[in-house]
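All protein chains of the complex are present and in place, except for one that has been dropped.
Then we have chain A:
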Amino acid sequence: MAAIKKDPVDMVIVGFGWTGSLMAMELANSGLRILALERGEQRDTYPDFAYPRNTDELTYGIRLKLFQNASRETVTVRHATADTAMPYRRFGSFLPGDGVGGAGVHWNGMLWRPLEADLKMRSTVTERYGKSFIPPDMTVQDYPFTYAEMEPYFDKFEKICGASGNAGNINGEKIEGGNPFEAPRKNAYPTKAQKRQYGGDLFAQAAQGLGYHPFTLPAAICTESYSNPYGVQLGVCNYCGFCERFGCFNYSKASPQTTVLPALYQHKNFELRTQAQVIRVNTDSTGKKATGVTYIDAQGQEIEQPASIVVLSTFQLNNVRLLLLSKIGKPYDPLTGEGVVGKNYAYQMNGGIKLFFNKQKIFNPFAATGATGVFMDDFNSENFDHGSLGFVGGATISATTTGGRPIQQMSTPSSAPRWGSGWKSAIKDNYLHNMGVGSSGSVMPYKQCYLDLDPTYRDVHGQPLLRMTFDWQQNELKMTNFIKEKAEGIVKAMAPDHYDVGFMGMNAHYDVRPYQSTHTTGGAIMGDNPKNSVVNKYLQSWDVPNVFVLGACCFPQNLAYNPTGIVGATALFAANAIRTQYLGNPGPLVQA
C-alpha cells in the first residue's frame, strides 16, 4: 500500500514522449486537470541538447545517454517457448527511450503514412491470393479503421511536425517527384523536401533506370521557416549530422520539445512530474475501473495518484508490461491462443549492402539529417504481386545517410583488417567514399512470437522484467531474400568498385547484438472486438474503459515503414474521441 496519496486529477498520463504530450496538448483547453508522470529526467532543447556539446558521439551515440538505462530495467529475450530467456544486458538491437520527449527526442525523423493495404492487411492478402496464402501460425489482422478515416490525423501530425517531403498523390492526382504508391492525401507536406545527398542521387538514377520509382524521403525535419498549428516555431535544418541518437539543438527535427511542449507548458491545468516511475495501474474491486496509478518518485517513495482517466503512453514494450503488471486484460497464452495482452509482438526485417567507390566519388556522410535519403516503394506491402513469391509483406529499398559518426558509422570492406596499420589505411581510404543501400521490411505476427512477464529477472524496483519470445520466421526470411536480389540489382547498376551484402540468410536467428531498429510493435493490439485485441480503434481498453493505451504496442503487425506517423496520428485520433465523445459520456466508445 502506498504511504503517500496525492490529490486526484482528471487524467494521468504515464510516459511523456510523443503520444503523452500530444494527448495532453489536445485536451489542455478542455479544463481537465492533467498530470503527466515521466520516469526519466526533465529535458529541453536548452540546455540539454545545446551545441556544441551535443555533437559528442561517444556520450550520446555510443554510451546512449538519452536512452533507458539498462542497469535499471531491460527485457529478457528468447527465440522460442522451450528456451530460457536471457536478459538483454547491453543494448544493441533496439533502444527504448526515457526522459521527457522519450524516443521522440532521439529518433531519426523518418515520417510515413501507412499504405491503404497496410491497414487492411488480412483482408487484402486473402482477397488477392486466397485464404490459404496466409500461413496457419501467422496472426495477421486488419487495423480497426480505414485510411480515409485516419487521413485528417496523418495530416495534422505532419503539420505539427513541420514535416518535409514531396507529395505523390493529392486527392487522387499523382504528382511527379513524390511516392506514386502513397494513398491520397488532402494536402502537401508543410515544408519542402530535404536536400538530397550524392549517394541518394546515384541510387535514384540507377533505380529509375531499372523502371522503379525513387523519391526523397519524407521527414519530420523542418526545411523552411515555419510555425505549427500550436503556434510553435521550428528552425530550418542545417544538416548537422547529429539526429539519430541525439537531441536536436536547432529546433528542426520534430520532437515534443520542438513542437508541443512550449505551447503545452502555458496551460495552468497541466502538470509534469519527472523521475516518477509508474509501477502499476490501480483498479477498483470490480477490476473494470481504474482508480489511478502508483508510482515511485526520485526519493524511492511509493506514491498513489488517483485519476479518472489513465493514459498509458510509455514505450511500446513498457506499455505491455504495465498492463501485465496491473492485470488489465487477459494475458496471451501461446499454447491455447487465448488471451490478448502480449499477443502479436513484431519487429522489423532489415538488410543492407555497403558500396565502396574509389576516391573520385565523395559522399560527405557527415552532412546529413537522421532521415536524408531516397526511397522506393515498388516492393513494399501490396505494391507488387506476391502470388508466385510465397510470402506476405514487403520492404522499402533506400539509400539513406543518417550521419557520418566515425566510431559507429565507419564502413570498411569485409576484406580490410580490423586493426593495425591495415585498418588505418582502410578507414582513410573508405570513410568519404562509401555509401549504403538498405531495406526496411515488414514483420508479420505469429502465434509463437509474444510478450509476457519473466519468471526470474527483475528490475531495480523488484518487479518482473518483460520477456520477449521472438525469432525470424520463414515468411520474413523469404521476403528479405527476395528484396536482396532486387537491391543487388540496383547496386550493380550503380557500379561500385566493390560491395558487401548484409542480408539475413534462410537459417538466421534474431540477434540482439547489432543495432537493427527500435520499431518494436504489438503486445497491446487494436482491433474490432475484445477477442482479437486489447484496445478498440480509439485505443481504449476493452476491459477497463477509462484506460487508454497509445503507441506502437497497438499495431496488429509491423509494416515496412518507421512507425511514428501512425503512432502520432492514432494518438491524435484517440485524443479527439476522448474530447468529443468520452468526456460527455464516459464508458466504452465501441460496444463489444
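Criterion: contacts are C-beta pairs under 8 Å (C-beta built on N, C-alpha and C of every residue); 3 or more make two chains touch, one makes a residue touch a chain; residues count from 1.
Throughout what follows, contacts and distances are computed from a predicted model.
Per UniProt, what's the omitted chain called: "Urea ABC transporter permease subunit UrtB", "Response regulator transcription factor", "Gluconate 2-dehydrogenase subunit 3 family protein" or "Double-GTPase 2 domain-containing protein"?
The record for the missing subunit names the protein "Gluconate 2-dehydrogenase subunit 3 family protein".
Of A:Gly209, A:Pro229 or A:Pro406, which residue touches the hidden chain?
Of the candidates A:Gly209, A:Pro229 or A:Pro406, A:Pro406 is in touch with the missing chain.
Which residue among A:Asn238, A:Gln266 or A:Gln301 touches the omitted chain?
Counting the whole complex, the residue in contact with the absent chain is A:Asn238.
For the chain that's not shown, point to the residue among A:Asp56, A:Asp137 or A:Glu151 touching it.
A:Asp56
In the whole complex, not just what's shown, which of A:Thr286, A:Ser388 or A:Ser421 touches the removed chain?
The single option touching the absent chain is A:Ser421.
Kindly note down the residues of chain A that lie in touch with the hidden chain.
These residues touch the chain not displayed: 51-53, 55-58, 62-64, 69-71, 73-74, 77-79, 84, 86-90, 92, 195-198, 201, 238-242, 249, 361-362, 364, 366-368, 404, 406-407, 410, 418-421, 423-425, 427-428, 431-432, 456-458, 509-513.
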